[in-house]
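A single protein chain has been omitted from the complex, and every remaining protein chain is retained in its original position.
We just call them A, B and C in the order they show up, numbering each chain from 1.
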């Protein structure tokens, strides 16, 4: 199955892209996808233990099982709102 | 001695004036001046137990002794600020 | 001390002007409070159209000035504006605008809240309700 990965902020810059497709085995979890992502994009691998994940625009825990076509966003600590 | 009395809001309207001169004996207190004021302006007499007083633009207790030329303001409960 | 913009004003208050007056480079949080005339209907169906504000201007201004000075002492205020309108303030219009700018937002919230609470308690300003049928009545909360 395929999930569409979205990268933001420091991760987007380190990876040199904001979006990529990840080919995963059926039943793969978010945490498992992060491992595959770190292998594919070594520049961001050491960030991936300190980020949150959203699937289809909702925060999810690492054990969430992905489905074909999901949008998986890697969310570094947020810092909106104030200077 | 003379003090200059200032009336506001409901008191100003009831008395039909915002300012008057009160002739008082030496050593008169604010509380004493209020009694004289109530005799002079009966229309506001029954309000005078529920007001605060300011002498020369500072709140003062009723036992404050007045001096010639003081500005004595009768301050009904305030209601500034919000609708 | 005398810092900040403290004024009693007889024309409509301008939130944009008040905000810009505190929008300095060394602050990060700005809290602006507006107290506006709220539409009301009383028991017999009369509608409130405005509040008429009357001040003891010399005393009220000195009290507002003191509140501003105390806010500068109690919180790390960068800039503040404390403006009270007098005269007729129609429904939706602000009678008071308080703008406080501080380096961090918690202080701006606290200082702004404190100033409006104190202002309502003690500042020599009174309001009178003006109803659509022409009747009027003074508002004296504790009397």
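Heads up, the rule we're going with is that a contact is a pair of C-beta atoms (placed from the backbone, for glycine too) under 8 Å apart; a residue touches a chain by one contact, two chains touch by 3 or more.
These numbers come from a predicted model, not from an experiment.
Asks: Suppose we count only contacts with the excluded chain; which residues of chain A make the list?
Replies: With respect to the unshown chain, the touching residues of chain A are 6, 8-10, 12-13, 47, 50, 54, 57-59, 73, 75-83.
Asks: Quickly run down the residues of chain C that touch the omitted chain.
Replies: 15-16, 19, 23-39, 91-92, 94, 101, 103, 105, 108-109, 112-113, 116
As a convention for this text, only the chains that are shown with their structure count from here on.
Asks: Could you name the chain whose Cα mean is nearest to the mean of all protein Cα atoms here?
Replies: Per-chain C-alpha centroids compared to the overall one single out C.
Asks: Nearest whole angstrom, what separates the Cα centre of chain A from the Cα centre of chain B?
Replies: A distance of 73 Å separates the two centres.
Asks: From the C-alpha centre of chain A to that of chain C, how far is it in Å?
Replies: Chain centroid spacing, chain A to chain C, equals 49 Å.
Asks: Could you say which residues in chain C touch two or more other chains, in rising order?
Replies: Not one residue of chain C touches more than one other chain, so the list is empty.
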